[in-house]
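Every protein chain of the complex appears in place save one, which is left out.
Then we have subunit A:
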Amino acid sequence: MLMNASSTSENSAHNPGHHGPSSLFALTLGAIGVVYGDIGTSPLYAFREALAQTAQGGIDRGEILGVLALALWALIIVVTMKYVIFLSRMDNHGEGGVLSLMALARRATGGKWLIVLLLGATGAALFYGDAIITPALSVLSAIEGMKTVPGLESMSEPVILGLSLTILIGLFALQVRGTASVAGLFGPVCAFWFVAIGALGLWHIVEAPDVLSAFNPMWAVNFMLGHGVAGLFVLGAVFLTVTGAEALIADMGHFGRQPIQLGWLTFVWPALTLNYLGQGALALKALAQAQAHGQLLQNADWFFLMAPDSLRAPLVVLATMATIIASQAVITGAYSLTQQAIALGLMPRLVIRQTSAAQIGQIYMPGVNWMLLLGVICLVFAFRSSSAMAAAYGIAVTGTMVVTTCLAFIIAWKFWGWNPLGSALLIAPFLALDIFFFGANVLRVAEGGWVPLMVAGIIGVVIATWLRGRKMALQRASEQGVALDELVKALTARPPLVVEGTAVFLTQDASVAPSALLHNLKHNKALHRTNIMLTVETQTTPYVDPENRLCLERLDERFLRAKLRYGYMDKIDVPSDLAREKGLLTGTGGTSFFVGRSAIRFGSRPCMPRIMVLLYQFLHRNASDPTAFFAIPPNRVVELGTQIEL
């Protein structure tokens, strides 16, 4: 494969490139617990929902094998070929996921293509829809399995909803304590889950081996040709088998490519395939039984019915645990996506808390957490069953996939330097499939697909407002400001009182004198011995080595212009990174940090719609304290207020 060497060889210490067999095993086990939770719990509802779309007038053999063939080939083409083999090679220094791809594409296109930003923002916005549906849907479907347990058939809807909500609220409430203490259990529990569902599948395949003919894609083709528009609805539901595939690349930074590929190819994929085949075999047996009694075959909860009566209760418990782990992975994914979005400037700063002192990257974001929980509760009450919710699920996931595939095309063309025609030819089948699936899901917008679209819309408006508002605020500030070079010249000609110490002025535009500096001169009538105009920038690479972060430019003996460049995954620590430069912060008199806190006012010459200004005002006011974000101790910060008219 034609591949630019830089995309693989630059993998730094953050991404385990080479590992011994035992650490590879440990990483693979860890990946099984985090990466495959979502896709691994799809068998709970995917086959059932797909058959449900064609269940009117009974289910026949062609429908069972057709749906099964569609599911198996979706796993082969979408997950194995597109994600595991192709997209996993598209890493941004080891990091994957839609925003990492966006950052890579921006770098490749020089940051000028608006479409790249638009795609990234769309992908991020759609992910939040995904992040509220996954926990609600998977936990609800596991709890619904209790109805298949003999003796508990009479469980009413309120009991199921109450139990699901208890689990979900508990899960979100526990996020504040972090998952470091129980994360070690995720891998083994999920591994056990995959072994169990694989074994159940195998057991039924042995009893009805003719189900193996579903590997013949002709079943799928014939089914699609024979069912018309209903076939499209089935296709939309079949897509549920590949939900969670996005996590395969999103979590690549944590585990590395090899463990993820290994885990999928040798373990998860076989287990899922066996299970779907087993569900098909069970349906075929049920069909034979129904035909023998001269009845029509009705759809059923095939997954749980696979287990013998006596093991059904333990299976429900195991399924619940697996869905909790899958939900946990999605919630963690939402945090890290938000963190990346903040770092890349798509969203206002939110409070980020480290939940583990020992492990970097274990974070908790209260704002995101409670918004997600609110969304989950609304979903559970609005849809009340996993079948109803399944209609809403597909559109979020297919949307993200379309975005990912488009970004992949841009990266292959611009970053890998492929021939545009060649890359288009390679991507086109994938994109066609994605759009086909997306189209199939668009049919179900009225049934519930509007929910993720609405969530994505809200997030999209927030991102657009934030991007535009920041750009305009920066522009206004530089229009009103004094050029730094002129100020430095003026201060050299008529120097004010100089006091001991170092002042660091945080600013967004280093060519304009920060208002905090002007205020200091105007009201305190003093200048520090050393003045550093600091801008903090986020690069499109995930990490920047600490030694390469600082860029210094000396203007004269008092003034320095400094730029700190961080990767979008780096932990920002401004004092440490300034101090790495010899003698910069070791002078007498201590160091003070000056931060301008701007208030947004309505301008006489509005540059964007009032409602957007209002929203921007709200976001700006509620953005978390920049000093905490930059790891500056609060007792060394001077905040000076300014006003910006928009």
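What we mean here is this: a contact is a pair of C-beta atoms (placed from the backbone, for glycine too) under 8 Å apart; a residue touches a chain by one contact, two chains touch by 3 or more; residues count from 1.
In this text, contacts and distances are computed from a predicted model.
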- [ ] Given the choices "Ferredoxin--NADP reductase", "histidine kinase", "Peptide/nickel transport system permease protein" or "PRC-barrel domain-containing protein", state the protein name listed in UniProt for the chain not shown.
- [x] "histidine kinase"
Open item on the list: Going by the contact rule already stated, which one of A:G422, A:G589, A:P609 or A:G641 would touch the omitted chain in the full complex?
Closed with: A:G589
Task: Which of A:D301, A:D573 or A:E645 contacts the chain that the document leaves out - done: A:D573
Task: Touch criterion as defined above, residue of A:G57, A:G110 or A:G151 at the omitted chain - done: A:G151
TODO: Go through subunit A and note every residue touching the omitted chain.
DONE: 149-152, 309-314, 357-358, 546, 573, 575-591, 631, 633, 635-636
